[in-house]
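Below is the structure I would like to discuss, written out as C-alpha cells.
A protein chain is absent from this complex, but the other protein chains hold their places.
Labels run A and B following the written order; every chain starts at residue 1.
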Amino acid sequence: MKRHALTVYALLVVGYLMLPIAVVILFSFNKPAGRFNYVWEEFTLDNWVHWNSILGIQDAIITSLEVGLLATLVATVLGTLIAIAIVRHQFVGRGTTNVLVFLPMSTPEIVLGASLLTLFLNTTAIFQLGFGTIFIAHVMFIVSFIVVTVKARLIGFDRHLEEAALDLGANEVTTFRKITLPLIAPAMLAAALLGFALSIDDFVITYFNAGATQTFPVFVWGIARVSVPPQVNVVASAIFLVAIALALGNVFWQYRSAKKTQGAT
Amino acid sequence: MNPRLTRQQLLRRGAAGATLLSLPSLLAACGGGGGGGDAGGGELKDVLNFSNWELYIDTAQTRKAAGLTGPTTLEQFTTESKIKVNYYEDVISNSEYFATVQGRLRQGQGVDRDIIVSTDNDRFLGEYLTNGWALKLDKDLIPNITNLIDAQASPPFDPNREYTLPWFSGMDGIAWNEELTGPITTVTQLLEDPKLNGKVGVWNSMGDTLGLVMLENGDDPAKVTDESFDRALAVIQKAQDAGQIRRFYGNDYAQPLATGDLAASMAWSGDILNLGDPKVKWGIAEKGGIIWTDNMLIPLGGSVPTASTYMNFVYDPTIAAQLSLGANYISSTKGVKDEASKLNPDASANTLAFPTDEMLSQMHQNDPAMFSNPDYEKRWLAVQGK
Partner (left out) sequence: MGSFFHRHKGVTPYLLLAPGILWLAIFFLIPLAFLGYQSLQSGLFPDFQFTWEFSNFSNAIRDYHEQFARSFVYAGIATIACLVLAYPLVYWIAFRAGPWRNLFLLFIVAPFFVTYLVRTLAWLNILADEGPVVGVLRDLHVLGPDGRLLATTFAVVSGITYNFFPFMALPIYVSLEQIDPRLLEAAKDLYASSTQAFLRVTLPLSAPGIVAGTLLTFIPAAGDFINAALLGTPSQAMIGNVIQAKFLESLDYPSAASLSFLLMGSILVALLIYARIVGSERLTG
C-alpha cells in the first residue's frame, strides 16, 4: 500500500512538471483565430512548417545556439581545469579558489547581470553590448556549475591509476591524456550539457547585457508583451524534443554498452 | 584608468556625431552585433531597419478588415524605392527599449536600427534628443513634410521638427469585457467598483494613468502641480491598497481582457479594435482622455537618407490613409481622411483612426515637465511596489 502511495505521488509530481510543457506543445499545433494563441481553434502543421515566419525569431534562436555552444565549450575547458587543480593538487589559495568558484552560484542572477552591465557601461572603449558581452556573461555563470559537476566525479575516482602511470614513466601530459581525460570525459559531457541547458534557458543575465542583440528568451520577453505567436511554442517545443531525443539516445547507448560489457564477461 | 572620464569623452564624441575611434576591441573578434558601429550615417542603403510597437502598421489581415486592397504599405515602399524593410515589432515599452539601446548609444555606437519610435508623453523621447542620440533628418529628402498638420509642427521637445516626425497618435480610454461587466465610463468606477476588484488594469506609464486620474479629479494634466500629482497618486494608491488593480500593464492588457483575467482596463484606442474580439469594448472616459504621439527618430548609426526616404513615403496622404486604416491609429498627415474615403467610402466612420472633432475636444495633453521630475518617477514606481 505504502509503496503504491509513493509511486502515485511520484507520478503526480511528474504530471505537474509536464503539464505546462504539454500545453506549450499542444498550442504549437493550434491555428489561432486572431493574434492571440490561448483558445484551441483547430489543428494545423503550418506553425511548424513556417516556424521562422516571424521576423527576428530565426536570428534569435541562431544567436541562442551560437552563444550556448561557444560559451559551453569555453566554460567546460576552463571549469575542468579548475576542477582538476582543486581535486588533484595541494596549493596555497585552494580555499580561496573554492570560495571564488562558489560565489557566482550564490549570487542571484539579477545581481550578476546588473554588475556586469555596470562593468560594460564603464569600460565602453573595450566592451560593446552585443553578442560578445552575452558570451562573456554566459561563460562566467556556467563555469562554476562545470567545476562543481566535474569535481564531484574526480573526487570519486581512484588517483592511484594516475600515480601508477607517472611511476611507469609517463609524463603529466600523457597521463592526463591517457588516464585522467577518459576518466572524466563522461562528467565533462554531463557538465557541458548542464551548461548548455543553463545558457539556452538564461533570460535575466542576458537581458541586462544583450544590447540590441536578441537571444530566444529575450525575443520571447519582447513579443510576449502583446501576444505569443504559436511559432514561439514551436521553437520551445523543438528545443525540448531535441533535448529529449538526445537524452533518450544516451539512455539507449548506455543500455547497449552495459549489455556489451555483460557479454564480454 | 578613470572609467568616468572615459565615458564622458565617449559621450561627447557621440553627441558630436563623430565616428567612434574605438580601441581594437576584444569583442570585434566575437563579431559584436554586426552593422551599426558608426555614429554618422550618410549613405543610402538598400535595407531599412525599423523598430516599432506591435500591431502598429497595416498587414494583409488588417487591410482586409479595413476594406483595403493591394499590397501592404511596406511592400509598396519596397517596390517604389527598392529598399527592403526589416520591420521589427520590438518596442515593448518606451523605458525598456531605451534601456536596451542606451548602453550602445552611450558608447556612441549604432543599434542596428535606422528608425525607432518613442512616445512623447514619456521621459525617454527627451533623453534621446538631449543626449544627442538622434540624428538630424534630411528634410531635402522629405518634401512631403509640408503635409504635417499644423498642430504637430512645433512640439516643445523638437520645435522645428529637425529630429522627429509623428508616426501615430492615439487616445487614452477605458476598455471592458462585456461578458464580465457593463460599460465602464468613468475612472472612479474603474478604480472603485467592488465588482471589478482584482480585475482592473492600469498602465505602468505615469503620464497616461495619472493623466486620466487628474482629469477625473478635475485637475489639468497639461499643468501638473505637486498638489494635483499628490491627489492623482493617492487615488491609484488607494485602489492598489484595496486590491482593485491587478497589474500595471505595458501594452499587454489586450489578451487578459479577452481571456477574462481583466474585466476592465485603461486602454489605448486602436489596441482594442486590433484585438478583434467583439466582447471587448472601448470608450473615452466621461471626463476626457489624453492624446499622445509616437515619434519616429533616427538613432546614432542609422542611415539618414534611407530613413528620410521612408519618412517622406509615409507622409504621402494616400499612404498615411492606408496606415491609419490598417492600424486604427491617428495620422498627423494633412488630408488623410479625404484620401481614406477615396480608398473606402466607409472609412471616415472609423473614429479611432479619424476621430471626430467632438472626440478631439475631449482630449488633453500631458505636462512634459512631469516626466523629468525624478521624485514623481520614484513615487510612481513605489505605488507599483517597486
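Note that in this section a residue touches a chain if its C-beta (ideal position, glycine included) is under 8 Å from a C-beta of that chain, and two chains touch if they have at least 3 such contacts.
This is a predicted model, so every value here is computed, not measured.
A.B. asks: Given the contact definition stated above, which residue among A:V23, A:I62, A:A164 or A:L189 touches the chain not shown here?
C.D. replies: That would be A:V23, which touches the missing chain.
A.B. asks: Which residue, A:I54, A:I136, A:I184 or A:V226, contacts the hidden chain when the whole complex is considered?
C.D. replies: From the options A:I54, A:I136, A:I184 or A:V226, the contact with the absent chain belongs to A:I136.
A.B. asks: Of A:V101, A:I179, A:A192 or A:A212, which residue touches the hidden chain?
C.D. replies: A:V101
A.B. asks: Mind listing the chain A residues that contact the chain we can't see here?
C.D. replies: Residues of chain A in touch with the missing chain: 3, 6-7, 9-10, 13-14, 16-21, 23-24, 27, 38, 77-79, 81-82, 84-85, 88-91, 97-112, 114-119, 122, 136-137, 139-140, 143-144, 147-148, 151-152, 171-174, 197-198, 200-204, 208, 216-217, 220-221, 224, 228, 232-233, 236-237, 239-240, 242-244, 247-248, 250-251, 254.
A.B. asks: Over the whole complex, note the residues of chain B touching the chain we left out.
C.D. replies: The missing chain touches chain B at positions 3-4, 11, 93, 95-96, 98-100, 102, 106, 127, 131, 197-199, 204, 240, 243, 245-248, 259-261, 374, 377-378, 381-386.
By definition in this document, only the chains that are shown with their structure count from here on.
A.B. asks: For a test of understanding, state which residues of chain B touch chain A in their complex under the given definition.
C.D. replies: 3-4, 6-7, 10, 22-23, 25-27, 29-33, 36, 54-55, 86-90, 92-93, 100-101, 103-104, 106-109, 111-113, 250-252, 254-255, 258-259, 274-277
A.B. asks: Which stretch or stretches of chain A touch chain B in the complex?
C.D. replies: Checking each residue of chain A against chain B gives 34-36, 38, 55-56, 117, 120-133, 135, 210-214, 221-227.
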